[in-house]
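Got a structure here, written out as structure tokens. Questions coming.
Of the protein chains in this complex, one is absent; all others appear in place.
Chain lettering (A and B) follows the sequence in which the chains are written, and residue indices restart at 1 in each chain.
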Amino acid sequence: MLREKYAQEIAAILARYPVKRSAVLPLLYLVQREYGYCTEEGIREVADIVGVSPTQVRGVVGFYSLFYDRPIGRHLIQICDDLPCALRGADELVAHAARRLGVRPGETTPDGRFTLETVMCIGACHRAPAMQVDLEFVENVTPEVFDQVIADLSRDGT
Amino acid sequence: MGRYILLRHREIPDLHRLEVYVRHGGYEAWRKALTAMTPEQVIEEVKAAGLRGRGGAGFPTGLKWSFVPKDVFPKYVVVNADESEPGTFKDRELMEGNPHQVIEGALLAAYAIRAERVYIYVRGEYRSVARRLEAALAEAYPAGFIGRDVLGSGYSVEVAVHLGAGAYICGEETALLESLEGKIGHPRVRPPFPATYGLYGKPTVVNNVETLANVPPIIARGAAWYRTMGTEKSPGPKIFCLSGRVRRPGNYEAELGKITFRDLIFGEEYGQGLLGEGRSVKAILPAGASAPMLPASALDTPLDYESVQAAGSMLGSASVIVLDDTVDIVWAAYKMVRFFQHESCGKCTPCREGTYWLRRVYERLVAGRGRPKDPELLESIARQMAGKNLCPLGDFATSPVLSSLRHFRQEYEAYLRAAAEVAAPAGGR
Partner (left out) sequence: MGGTVRIFIDDRPVEVPPGTLVVDAAKRAGVDIPVFCYHPKLEPAGMCRMCLVEVGTIQVDPHTRQPLRDVEGRPVVQWMPRLQTACTTRVAEGMVVRTNTLQVQEAQRAILEFLLTSHPLDCPICDKGGECPLQNLTVRYGPAESRFDYADKMRQEKRVPLGDLIILDRERCILCGRCIRFQEEIADDPVLGFSDRGRGMEIITFSDPPFASYFSGNTTDICPVGALTTTDFRFRARPWELTPIPSLCAHCPVGCNITLEVRPSARKGGWDILRVMPRQHEAVNEIWICDKGRFVHHFATAEDRLRQPLVRRDGALAPASWEEALERVAQALRQAGAGAAGIIGDRLPNEDLYLFRRLFEEVLGSPWVTMDPPVFGGEAVARYGVGVGTDFGRMGRGSLIVVMAGDLEEEAPIWFLRVRGAVRRGARLIVAGGRPQKAERYADPVLRYRYGTEALVLLGALRALLEQDRIPPAVRDRLDGLEVLRARVATYPWEALEVRTGLPRAAMEALAEAVAEAENVVFVFGREGVVDGEAFVGMAADLLAITGHVGRPHNGLLPLWPHGNTQGALDLVGVRPLPAEVPVLYVVGADPAGDGRPMPRAGFRVVQELFLTETARMADVVLPAQSWAEREGTFTSAERRVQRFYKALPALGEARGDWEIFVDLALRLGAGWRYFSPEAVMDEIARQVPRYRGMDYAALARTEPQWPPVGTSRELYFGGTARPNEGGLGRVWPTEAEAPGARWPLFWKDPEIPPEDALMVVPVRRLYAQGTLIERTPHLRNQMVAPTVGMHPETARRLGIAAGQPAVLRANGRALTLRAQVDLSVPPGVLRVPAQGAPRAEVVEALQIEIEAGVRDGAVLR
């Protein structure tokens, strides 16, 4: 239960807003941190904490691209293949990443380690092609850089 | 005074640290406003400076503030840091490099309308950027710049960072407010406007990050000084995001109207020309994916709101994406349509269905399965969408379609010729 485990953090989040419902997004991030994705249980907990219906929270999960309603890999690789990055080799990078990980975009490696996604512009067009790994920027990504990132993540055993 | 008004961190190392920021005049404007200016005077100064919103619409900032009713409380300031337009990365750099200037600007806005809270709505992908802001707030609070009874003025204000979760539409201010209220980001019916009915139904000012970063220098040095930069109708500095097929992509700060697309793309202190050798500019996207593309003939257009509009497009967020002669325009239009289809919130029928339909037609075009009437169909779908939606996204989505058809129709026709050749058996009939 989030409420017990993260009591202080939840209280701090709620304190930021005069209306509890505003805490839905921050609390869903908390759910993803705890469960890996937005589980049904987590959604109901959030609904309960902020006092809205679970349907209303579930709708939010479906609307925003950074919330996941299914389990994803331990590491989320999001490669931008939007126009500015694609003008500088993003499509080739995606193809390379898919080959390297052995999955298509949207899929998770069989070992559950990596989920590969293509995403829309992430605001790194000046250092394209770019990607985010667990929402941290990795920029000017060449195939070598990509392989290095994957190697580093694989090495630390997570 | 350095070269930069906004990107000052490029000259001042560690400007993101409070101590450095204060040493370089940081929070002086804030102190000045609190101790020597009424909220009305702050608004008047910003009005006099002629500052226009840097998020894209270019609406006069002081005027926006003046719409807020004086006698309704609580009120809110929301910083729109949901920078998501393809090709736009200026707010990111400002928040990373010069976060206190953004915060100081937001505080000034709050004081101007007597808001009690500021929320900085940062797009979910900018988690690392949000951390920078939070670190800045963590320094500014104990220093007494934020909180109860700021600098002994009797005025209290809270600032908090709120992380979005991946939705371009939340850059639209009413969708942003819905999102901040914990709902799905559907734009609201307007009127009422946020100035009277905003966050939680209370008067709210929503300003872009870069807009607010302009405010501290205006308050510190005055409107007259500010107006020495830029043009009569577009005063002040602007950050131009340059990306695409250029040698040196990046953010460039320049006075509005003082440089042209050509300067920005080829200038030594800017983009330094195109990638590769012997290339030429085919098209320019002045404001990411949202504004019509311009052909190379527009290269000498000065970069200010009026001039770019006169040239047939919009300066918008000034996110210049350069397409050179290697770029397939149909493919580029497809990429942009795909973006809008992905980001359409789904609320309005024409945008929801139109972007999906456009995408399907583009998909068959670029796959070599285009049909002879597809260009007309695309144009017709786009025209059917235009002007019929609650928010501008549906119109934005028509920009790449209509402008590419206007300037580069021959590229569509090339696709169709190729498709016809594939469809016809060898030797023909």
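Here, contacts are C-beta pairs under 8 Å (C-beta built on N, C-alpha and C of every residue); 3 or more make two chains touch, one makes a residue touch a chain.
Treat the numbers as computed from the prediction; the structure is a model and nothing was measured.
Listed residues A:I43, A:L101 or A:A124: the one in touch with the omitted chain is A:I43. Contact with the undisplayed chain is limited, among A:V61, A:C85, A:M120 or A:V141, to A:V61. One of B:S243, B:S344 or B:T398 touches the chain omitted from the figure, and that residue is B:S344.
Touching residues on subunit A toward the chain that is not drawn are 43-44, 52-59, 61-63. By the touch rule set out above, subunit B reaches the unshown chain at residues 167, 169, 184, 186, 189, 341-350, 352-357, 360, 377, 380, 384-385, 387-390.
Convention: only the chains that are shown with their structure count from here on.
With centres defined as mean CA coordinates, subunit B is found 24 Å away from subunit A. Every residue of subunit A that touches subunit B in the complex is listed here, in rising order: 16, 18-19, 21-26, 28-29, 50, 52, 56, 59-60, 62-67, 82-84, 86-88, 119-128, 132, 135-137.
The touching residues of subunit B, counted against subunit A in their complex, run 74, 83-89, 92, 117, 123-128, 160, 162-168, 179-185, 200, 241-245, 249-251, 285, 288-289, 319, 321, 323, 327, 332, 335-336, 339, 342-343, 345.
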